[in-house]
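One structure coming up, written as structure tokens, with questions to follow.
What you see is the complex with one protein chain gone and the rest in place.
Here is chain A:
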């Protein structure tokens, strides 16, 4: 069974930090405490072609499973959301975590603050939205729901497990 990457309680878990991006032009929301990779992310095809890159940028239509054999070279995967209604990136992130990837997954593009809670649950741990979030909205979005109904790529315990604490894991 694939180890699930912790989200809320994991490395750099907590409430996340809003910090200036390296370029300084907008804020990132980051839930990790390792140093942010600063090399530019390359396209999936380019990444698979060259052996020295450590960051890759996935477009919405890219098949994330192609990264399976090369996960150990990766430090950052950027997943682009061309429109917030395009939900393919949610699957990309969760599949990455299911494959055992523990590096950074960053949501970029049209990312709305109302979506970051679900994104966190799918394994995203940093956010570089087109329009910066404000702290208050982030806190509200992240603390809104007291429970979850189903397991995802985080450590959150689904309600059914809380209802049956006597059951073995799984």
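Points worth noting:
Definition applied: a residue touches a chain if its C-beta (ideal position, glycine included) is under 8 Å from a C-beta of that chain, and two chains touch if they have at least 3 such contacts; residues count from 1.
By definition in this document, contacts and distances are computed from a predicted model.
For the chain that is left out, the UniProt protein name among "Vanillate demethylase subunit B", "Succinate--CoA ligase subunit alpha", "Spore germination protein" or "Nitrite/sulfite reductase" is "Nitrite/sulfite reductase".
The missing chain, though absent from the display, is touched by one residue of A:37, A:54, A:132 or A:151; that residue is A:151. Panel shows chain A; residues 1-2, 60-61, 63, 83-88, 90-91, 94, 98, 112, 114-115, 117-119, 121-122, 140, 144-153, 159-160, 162-164, 167, 170 of it touch the chain omitted from the view.
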